[in-house]
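Below is one structure, written out as structure tokens; the observations come after it.
Note that this complex is displayed minus one protein chain, with the remaining chains in position.
By written order: A and B. Residues from 1 in each chain.
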Amino acid sequence: MQLALDVVSAIGILVIVVLGLAVVLGVLDVINLAHTGFMAVGVYTAVTATEHGWSFWAAVVAAMVGSGMAGLVVEALVVRRLYARPLETILATWGISLVIIQALTLGYGHNNQALVAPLTGAANVLGTPYPAYRLVVIAIAAALVAALALLVRYTRVGLTVRMVQSNENLARAVGIRVSLIRATTFVVGCAMAGLGGALLGPTQAINPNYAVSLVATAFLAVILAGRRLSGVVAACVILGSVQILFGRWANPVYSSTVVIGIAVVLMRIRPEGLTWRRA
Amino acid sequence: MATRLTRPNLLSRQGRWGTATLALVLAALAGLGQVLGSYDTGLFTTAFLFAIAATSLDLVWGFVGAPDLGHAMWFGIGALTVGAMTAVTDRTGLVISVHDAPWRYAVAVPLGMAIAAALAGLVAKFSFSAKGSPFYIAIVTLALSTVVTTLYSQFPRITGGDNGLFGFAISGVPARTWYYLTLAALALVVTGALILVRSDAGLLLRAVRDNGSRARYLGANVERVKIVTFMLGAALAAFAGGLYGLMAGLVSADLFSFLFATEMLVWVSVGGRGTIIGPVLGAIGLHLAGARLSEDFPTQWALIEGLLFVVVVVFLPDGVLPTASAWLSRLVRRATPIAGLVTRSERRLTAHTGGRPDLPTGTPVVTCSGVHFGYRSLLVLRGVELRVERGELLCIVGPNGAGKTTLLSVLADGGLPITGEIHFDLGSGGHGRRAPHRLARAGVSRKFQAPHLFGTLSVAETLLLARANGRLPSLWRRSRSVAVGPSVLDVVEATGLAGRDNDLGGTLAHGLKQGLELAAAVASRPQVLLLDEPTAGLTTAEREVIGSVLRRLVGAGMTVVLIEHDLDFVYQVADRVAVLHEGRIIEQGTPAEVANSTVVRQAYLGAVVP
Partner (left out) sequence: MRVEVTSLESGYGSATVLRGTDIRVDDGAALAVVGRNGMGKTTLLRTILGYLRPSAGTVALDGVDVTGWLPERVVRRGVGYGPQDEAVFADLSVADNLAASSHRTDPRRRAEVLDHFPTIGQRLRQRAGTLSGGEQKMLTLCRVLLGGPRLLILDEITDGLQPSVVDTVVRVLRWERHERGTTLLLVEQNIDVSLAVCDRVAVLKRGQLIAETPVDAPTVRSDLFGLLSP
């Protein structure tokens, strides 16, 4: 049971990290290598907020706003000019992540910060005690996925976004303000990064290189996922499970290797990603 | 979206100015070597080696379009092979001594190159496939470099563990000698690369980069081109790494890291992807600047570096060098109105003189029986029975959605899964279906409905490749004139391409692209021509000309299968007509027979004939 919960928790964490990345990649075809940087911006915003006496959940909201605003600036100055060139975007966002890391270092120093979870103690899940906070994180991950799925499939906003994703020139021809959609999507992606960063704060070491260890896996997960939400969930399930199960029974150093290996092989077998297409 | 085209500028097209700049820079560096102090000499030497690595990355990324995010790995392998072969380590990876055996140094560099090439070959074979996304190589190399860096510390005996190996440089070689040695190596590599990319074979590289799927139908084995180039890039990077090992005697996980690979990507993109010269200058310039600045401002350097990357990537997208050369070319044009100084015409189409090979005479040349094909739940072809006689012009007509283009796709691409049989008789025994490039080489050429061409190749260059039809063009020669058959010139005239020999594929208007598509299909002198709506977008007068061109081709023995909607055109040119309706051939015969068939009228024209 403990193992199962660990697996679900790992999946949940991966989902939260990957969701913002997936939204940006899926709609804008932009690989935002600065994603972990925006997560760092989020967690540092939350830390600063709690230091000023804000409650945890208020700090999380502050984190989303902070990252969202940073995303707005980055989109307007940099990403906007690079939409036609995906590989240059990778380079540029990598540069931005370096900038963010260094800026945070200059501002806060190298030392670890702390963010205290709002819930301590354990809850009882089918007879097994498990940290309550992790359960909350799992629940939030599930809620986010559901909300996003409903939004995309059933709303006009969702249709608009899918149109931009499918054929941008034509989207313009039907009157869609493409640059607005793009900017909004990017900001939402960054806000989600901030959310993820703050939520994971109590479980990770908080320093300017925040969440960098998750970059490779998250990146792979999002490419593996293809362009749809169902793929994102599937990818996180697979990679999260492998990570925990492998780490349990073998040398953890190799677990990331195996995760990456599996992701790479899966992508070869199903190049269009793990999506289910309606015929 | 405003289209943004790269104007042919001095460097990438003409090359004379670029080569001159490079020669000048190399000469200057040679002179500089006499006056530099020992620290600076070491710095420059490293810069030259990095420039070789940058060249190798440009070949892979700039010319074939494969973004190698782990290019540092190959460099690292080169250095590590030298270290592993020459350093003696204890169990924890600490270097105790160095072998006193010069042969080890001599063997290590080629060995490193071989290992890198072999591994690169595996990676490439795995990553480049017809069905996968071209992005896949980026993921795999990224993943692999992460894995390699993680695993580096797991094998300390070979790799020196976390601290790496050190102190195994060849002793007794003065810094200045290394300077000139590496400079010479750089000059050699760059010269070779420039010859390659400017040759006719270089066109193949660019075609694969611009539109790999189309290149397939011109007979190019796209996967093989990518794999070979990738391996070459890895080998060159390992060469540079090996020299680094010989010279500096240092290797650690850093040399394999994604961070280092990113630096390489930055050198190439800042310098100017796809120019060879740009990345060389970029690598040298940035490495020297970086070394200086990180001394004075150690903590802020990373911040500045990040900002610099971003600024250059955003505002100078072609890289510093092509942008500078574009300014220069504008300047020169203004200053010297003499025509011919900045000449853009390089390749001209000329008429081919010479005999034609004899064609086989068996018939039918293409047979389909019981062919079914569909996408997921949508069955498009439902039992197609078709015979194409040799030397005839067969038109396939049919209502929209009947499956005409699908039928052509299934014929031309053996990779699409069908039930039923398709048989070709192209001489040298019959064939079944095969992959597009092999079928193209066997003599079946295809023209697509919507034109897909090569953005950076001119009309003449595209036809040069089409004519080569899969045979490897010269690796060093750069043809000035492209001889093509009279029928190709016919098509060129008829579709308005005359005089546009050097217009780039990306700048042509729709109708002209159609023309080029047709010309390219004909240029390989195929036995069977598969044309999908060859007259789409053409005026009536032009259609007549195309019609006569096709009749002439058939007269010379070619078999033409074409899809058409323009019934006047069909009556003008067709020997036989086959009507495809709801995935089946419902009628075959002469145009008159088909026109009078009630079955056809009902299905096609939607009218009930009284």
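Heads up, the rule we're going with is that a residue touches a chain if its C-beta (ideal position, glycine included) is under 8 Å from a C-beta of that chain, and two chains touch if they have at least 3 such contacts.
Everything numeric in this text was worked out from a predicted model, so none of it was measured.
The chain not shown here makes contact, within the complete complex, with A, B.
Across A:Thr128, A:Asn167 or A:Asn251, the single residue that touches the chain missing here is A:Asn167.
Check B:Ser38, B:Thr419, B:Thr540 or B:Asn596 against the missing chain and you find that the one touching it is B:Thr540.
Contact with the undisplayed chain is limited, among B:Val88, B:Ala509 or B:Ala592, to B:Ala509. Seen from subunit A, the chain kept out of the figure touches residues 156, 159, 162-163, 165-167, 169-179, 277-279. Where subunit B meets the chain that is not shown, the touching residues are 1-5, 7, 375, 378, 398-405, 449-450, 495-496, 507-512, 514-515, 533, 536-542, 565, 567, 604-607.
One rule holds for everything that comes next: only the chains that are shown with their structure count from here on.
Look at where the CA atoms of subunit A average out and do the same for subunit B: the two points lie 34 Å apart.
Listed in rising order, the residues of subunit B touching subunit A in the complex are 1, 4, 67, 126-127, 129, 131-133, 135-136, 138-140, 142-143, 146-147, 150-151, 154, 262, 265-266, 269, 299-300, 302-303, 305-310, 313-314, 317, 375-378.
By the touch rule above, subunit A contacts subunit B in their complex via residues 77-78, 81-82, 84-88, 91-92, 94-99, 101-103, 105-106, 168-169, 172, 216, 219-220, 223, 253, 256-257, 260-261, 263-264, 267-268, 271, 277, 279.
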